[in-house]
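Okay, structure first, notes after.
What you see is the complex with one protein chain gone and the rest in place.
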Amino acid sequence: MDKNQVKTLLEQVAAGDTSVDDAVLKLRMEPFTDIDIANLDTHRALRQGVGEVIYGAGKTPEQIDRIAHTLWEGGQRAILITRMSEAAAEAFTKDVPFEYFPDGHSAVVGAQMEPDVRGNILIITAGTSDIPVAEEAAVTAETLGNNVERIYDVGVAGIHRLLSHTDSIMKARVIIAIAGMEGALASVVGGLAACPVIAVPTSIGYGTAFGGVTALLSMLNSCASGVSVVNIDNGFGAGYLASMINHMEESK
Amino acid sequence: MDKNQVKTLLEQVAAGDTSVDDAVLKLRMEPFTDIDIANLDTHRALRQGVGEVIYGAGKTPEQIDRIAHTLWEGGQRAILITRMSEAAAEAFTKDVPFEYFPDGHSAVVGAQMEPDVRGNILIITAGTSDIPVAEEAAVTAETLGNNVERIYDVGVAGIHRLLSHTDSIMKARVIIAIAGMEGALASVVGGLAACPVIAVPTSIGYGTAFGGVTALLSMLNSCASGVSVVNIDNGFGAGYLASMINHMEESK
Amino acid sequence: MDKNQVKTLLEQVAAGDTSVDDAVLKLRMEPFTDIDIANLDTHRALRQGVGEVIYGAGKTPEQIDRIAHTLWEGGQRAILITRMSEAAAEAFTKDVPFEYFPDGHSAVVGAQMEPDVRGNILIITAGTSDIPVAEEAAVTAETLGNNVERIYDVGVAGIHRLLSHTDSIMKARVIIAIAGMEGALASVVGGLAACPVIAVPTSIGYGTAFGGVTALLSMLNSCASGVSVVNIDNGFGAGYLASMINHMEESK
Amino acid sequence: MDKNQVKTLLEQVAAGDTSVDDAVLKLRMEPFTDIDIANLDTHRALRQGVGEVIYGAGKTPEQIDRIAHTLWEGGQRAILITRMSEAAAEAFTKDVPFEYFPDGHSAVVGAQMEPDVRGNILIITAGTSDIPVAEEAAVTAETLGNNVERIYDVGVAGIHRLLSHTDSIMKARVIIAIAGMEGALASVVGGLAACPVIAVPTSIGYGTAFGGVTALLSMLNSCASGVSVVNIDNGFGAGYLASMINHMEESK
Amino acid sequence: MDKNQVKTLLEQVAAGDTSVDDAVLKLRMEPFTDIDIANLDTHRALRQGVGEVIYGAGKTPEQIDRIAHTLWEGGQRAILITRMSEAAAEAFTKDVPFEYFPDGHSAVVGAQMEPDVRGNILIITAGTSDIPVAEEAAVTAETLGNNVERIYDVGVAGIHRLLSHTDSIMKARVIIAIAGMEGALASVVGGLAACPVIAVPTSIGYGTAFGGVTALLSMLNSCASGVSVVNIDNGFGAGYLASMINHMEESK
Amino acid sequence: MDKNQVKTLLEQVAAGDTSVDDAVLKLRMEPFTDIDIANLDTHRALRQGVGEVIYGAGKTPEQIDRIAHTLWEGGQRAILITRMSEAAAEAFTKDVPFEYFPDGHSAVVGAQMEPDVRGNILIITAGTSDIPVAEEAAVTAETLGNNVERIYDVGVAGIHRLLSHTDSIMKARVIIAIAGMEGALASVVGGLAACPVIAVPTSIGYGTAFGGVTALLSMLNSCASGVSVVNIDNGFGAGYLASMINHMEESK
Amino acid sequence: MDKNQVKTLLEQVAAGDTSVDDAVLKLRMEPFTDIDIANLDTHRALRQGVGEVIYGAGKTPEQIDRIAHTLWEGGQRAILITRMSEAAAEAFTKDVPFEYFPDGHSAVVGAQMEPDVRGNILIITAGTSDIPVAEEAAVTAETLGNNVERIYDVGVAGIHRLLSHTDSIMKARVIIAIAGMEGALASVVGGLAACPVIAVPTSIGYGTAFGGVTALLSMLNSCASGVSVVNIDNGFGAGYLASMINHMEESK
Partner (left out) sequence: MDKNQVKTLLEQVAAGDTSVDDAVLKLRMEPFTDIDIANLDTHRALRQGVGEVIYGAGKTPEQIDRIAHTLWEGGQRAILITRMSEAAAEAFTKDVPFEYFPDGHSAVVGAQMEPDVRGNILIITAGTSDIPVAEEAAVTAETLGNNVERIYDVGVAGIHRLLSHTDSIMKARVIIAIAGMEGALASVVGGLAACPVIAVPTSIGYGTAFGGVTALLSMLNSCASGVSVVNIDNGFGAGYLASMINHMEESK
């Protein structure tokens, strides 16, 4: 039952051609029918406040191109594309504003939103190899209108490097802690911070690093409170969630 | 928006107090709202053809007792209770028809339905230790109105035992193949049968049987076609699905 | 003991050269001997109603070519080839009717059977990346004589997309639910449908998707009844089983 | 080097007994030394805004009793005790205000804080067996000064049960989605909600539920954005993090 | 088609009532039918040379008692019962010869066969905790007519203890090497021996011993040739296979 | 202490320069010293009856060439090379007798030994993809002087194909059962055979076949007696062990 | 060939009854024979500097009693017993000096050795639940003659607690870092320390702590150098190795 069908039914009720009881019955019988045929993107923006994001992995450059242009034509003005190869970025039809961020393998069609909140999202990594995941998170957060502070390569084996940034950790509104290998960064940061910490395990390491599983398990078992975890290498997910938290309105 | 609210809205439309367009808008804004407050059980029976089933594990005898009586009062007349301990069965308030099936750790409040299809569901196990799972499947299928044929302890290590039942295997409408250890029964039966085979791994075995995981993996990798798998020890699930298939109406 | 040997034995009995008791003894001692040397394919078609299928993975184009032509010469007229690369398809000797389905990496030698049942098999996927597995299932089911309805990219994170197809879900005779990542599609569809649901986990996802294992586990633990599972990416197996169920004759 | 030692050093500098350079050297040589011997709890409350929490599992009733009383004497007035058995609760010395919450196996010494934010934390479970974890989360969140809304037993296999609460889902400031078995609840809720969703896998299920691992993996692979995950059965962690997010001050 | 049916068919052929061609056809159509209804045990002894063995785990004392007496009445005179608790042994009806071997949790109804081969089966364990598995193997082998030599507690960490038995290792006809923990015994023994080595991992150890999985993996990866492996703690399987090899007749 | 040192010591004893007690003491203090510097291969052939085998994987063609020629010069006349690529075979210096077996990726320098035992080793595979592993086993066994019978592609899903070879199964002295996927072949063959069965899991299959782990687990849990298992794809190990068993001398 | 046989052979050489060459040959043929029948314990103390240790788990109180007294009678004066229950300690025959350490579930027969090195072994734990493992390590190290410093409950989530002990960390000769859950302690300590760090994962934690596996993996992937790992809960192994390192003599 689409919008027109609902409208027709209501007109019949208004005209007295269908009784109220019959109409109730009819509606009851299709409790799950989507009565809205509006554009999916618009709907999502209304429902969750953020437009569609294009996950580029496994999509051909042509597919990415077409989806992005369709969203653009649909009116979306900050279209994030993640996991986009440089080749795909080069092949992209540049008849719309387009910026590629090679460090995070991401792009934005249109423009990143101006930061509309004052607070910072702090992105912190254990090693330099974690930077691509960190940049995916950073581009995501910036596109969604956040200020991002980056502190990279401050793993816990040299704890003083990390502690020299205690100030930034204590002032952040949300922290994204990114680490591979043993993932201990999340626990130490979680113990220092007074804000939510989103832990992102990365697939960095060898042998029993198991492609990020060790870091993931370590983070899930963090003895610090206020830490939650997303999938391995999921920079986008962390950036998206951090933005959501950073945009919380005061509730008092 | 519940039934009454919908009714009120429609009455307002009928009375001209609300325009058709406004009513459409209002309904569009709650596409997911349940407009039916009817009893959950009834709804399920309407939607899927089978009433509520009580999964007894982890429920106290009192909880089972209360839920079963509520369903009975709601009009359901063949209420299946699975994973019910003998203690719970003894404690059950017998003011309603109640039968306990100790081999399958299951019970029926009311009565099992008379078989309403001619064909057989064949339940076949590799060992005697698999029988409790088999009986859970059997009680489930019988309660839902099926004839059940049982062939137990015909594991593939003595292939002639199994082959002596080729006739039953070839005549069955649906087969439930139940095995622990290496779970090879499903492949051999799947190769002989011309009907769907539902494979149920059991937690029987020791060492690398890994509580049924080996049998599960074996069944998922069956080289025979027409075999699908349910969770370890899930006799109920197999019996339920077998009944669903056995009750298929001809489509030609 | 092959057919000729059996014949010889029986002729000796007929001629009185071998006593009945001796012949019984002789036959008893070879209870497992295949006394039928008929062509394997024919036998299979007789036994299970479906001819041989060629699993193309790991076979050279030449091997596929030879097996397919042998089956064709043996009289089989709807020979399904799954997991066939485009290269193998191009190299195929086209002196027999041949159609390649690139989306499902499958081909048919001869022709797909005309649908001989009225009901639909509904194939539903969570994402666009699941489509190759879906098309393998679809080609399989169509080759075996079924009508197939396709609904793609309706994952549960946008539940209204899925719910807008409730009608199709409720009318299907069998559903194949295909999903990678967290595989939740199977549970939601299983809760809506009144027919058997065959869940196919796909190797889509990254990190802890573990090449389909997460989706598989999720589907095995579905809280919905009537759901069973096949191996990861096993579109053929799902299509084959769905066809088997869809062709069930009424049993009443 | 403790506070007194630092003080002595500074007094020596003030008195001219130690040169500035020597003092710098001395301090540089102990960059990590804790120069604060203040009570640990107080420190934590200053640093992270929440006092010490007692994790009761693996502690004897006597140990719990002693730690709680020490904290009370230290001035903490809302001391949360999680994983506390009924036996430990009974044995607790009741010379301080003490309330036990049997559903969540938790207790509060002193009193739960009055809600100091208007928004709701919504706690939603797939099944009734998930309730103990949910109540641990609820007691935690309430103790930390939050309003909690509970919606239990709305698993995705009966999607309309869940959808009938769309309103609550859309109005919540933070959601805690709790599920065992296949854990699909997190994905569906994540797709409906516009706020952060904290997913808690529970050890509910059997066979391949693997004590919560399947639900955990499912949640980590959620196709919905805005979802993060904590350890299996970690109701406390979810409640703590939810409170942290719910107490975010506006940043604009 | 059972023995009588076959006999009838052959009599019809002999009588000229059925043509040879018809009889061939009839027999061809039931290639899998068991034409032997003889007692299962007898059949097994004929086919594999060893009578039925009773696996006691998961069976009640009554069940063990009944099966053993049935086999005895069927004529079997060396009935092995494995995984039999002392309680079950005490409860056993002693109206037949019965001996219980507490170290190997096994019993024999009737009597162990006199050794009928001259060569030794050498059973060697890494630790004293492996002895129950070793004794299960020993009782099995002795019951089946073998001489058994036992060398216990000669793990590789004290390699000279093991090497002091080089003579026995070199003279054995078959070796059963039993170890938990890291299972290295199998590799060292395999490198010294000139005969088949059957490796039995045991569930001895803690932490990452994983209930025998580490020993199993270690044994499967043995760099020594001539080593094969059975399931964890499967002393019976090793003893049975060792006896089979020890009884090989010369083939030249 | 090498041969010369021992000789010198003994000469001193003979000459009366060293007392017997001192010599005993000296020898006692080096219980682990290798007193034999003879060529490794010769030693191995003496100790285990089989010369060195070259495992080609991970070795350069030059390394294989050099080792093989060294062994040849040392007098070994049937030098087996396993896991040898065609490229390595082509590059091999053909100044010694050399035969390459492409199906088993193996070669023999010198010549395979003439079968010196009458009995057969039966090699049986579930599918055609298992043949490379089977041929590695076959070349190994033939090189070591055994007659080999091959039965390929008789998986249990078409049980009659397997049963048509019951005769061969019953007459074999040793059986090597090779299968990937669910590995059920080992159980069925083990149930039919009266001789030792060496099960070889192969890495054939997809999804939950897990590169042979499922077949391995299935084989370890075989409900048939007389079955033991070697590492995944370890055709050489199976062929070597089968030869060892086949060459057993009678012990009576 | 035991000591007497060697002596006899040498006497024959001395007497000229056996030629030197024959004797060489004879000795060459038994390269692995243990020619030393000295007492095992003595031998071990000679070889590795530490007497036998009794691993109490899985041993009856009687067995422990007997072994300990035998060692005592053999002259060993500091006999360590690990994993000894209080019951076993109570049952121990106290006719020899005996001290039980309940925190570490260990005992010493005789007396702990006086510390014979000046340096400290530092034992540091993340939580209070790790103390039993720590005490097992401590008792072991003290028994073997070491000074032990204990710092307990300084997990990384409160990094300042750990840093307040930087002095002890920097002055230690060997550190044993013990942690369950996410095991991050080892990395942070490893980064601070200038000495070898032995990491001991413990089975503390719940859910994805997986009985210590997560801590183990974390420790194996430590980004700090100088860290090695022992088995889960293996306090004895850590204490033993630490003592070995602490007793290193200077090599310059």
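Chains: A, B, C, D, E, F and G, in written order; residue numbering restarts at 1 for each.
The rule is short, and it goes like this: a contact is a pair of C-beta atoms (placed from the backbone, for glycine too) under 8 Å apart; a residue touches a chain by one contact, two chains touch by 3 or more.
The structure displayed is predicted, hence computed values, not measured ones.
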Among E:108, E:148 or E:219, residue touching the chain not depicted: E:219
Listed residues F:108, F:159 or F:232, member touching the removed chain: F:232
Residue of D:23, D:113 or D:170 touching the missing chain in the full complex: D:23
Selected from E:56, E:132 or E:205 as touching the chain missing from the view: E:205
Residues belonging to chain E that touch the chain removed from view: 126-127, 155-159, 163, 181-184, 187-188, 190-192, 205, 207-210, 213-215, 217-225
For chain A, residues in touch with the removed chain: 129, 158, 160-161, 163-164, 166-167, 192, 204, 206-209
Residues of chain D (touch criterion as defined above) contacting the omitted chain: 3, 6-7, 10-11, 13-14, 16, 20-21, 23-24, 27-28, 31, 34-36
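As a working rule, only the chains that are shown with their structure count from here on.
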Gap in Å, rounded to a whole number, between the CA centres of chain F and chain D: 59
Chain A-chain D separation of Cα centroids, rounded to whole Å: 24
Chain centre separation in whole Å, for chain E relative to chain C (CA means): 39
Touching two or more other chains - residues of chain A: 31-32, 34, 36, 159, 163, 192, 213, 216, 220-221, 225, 231
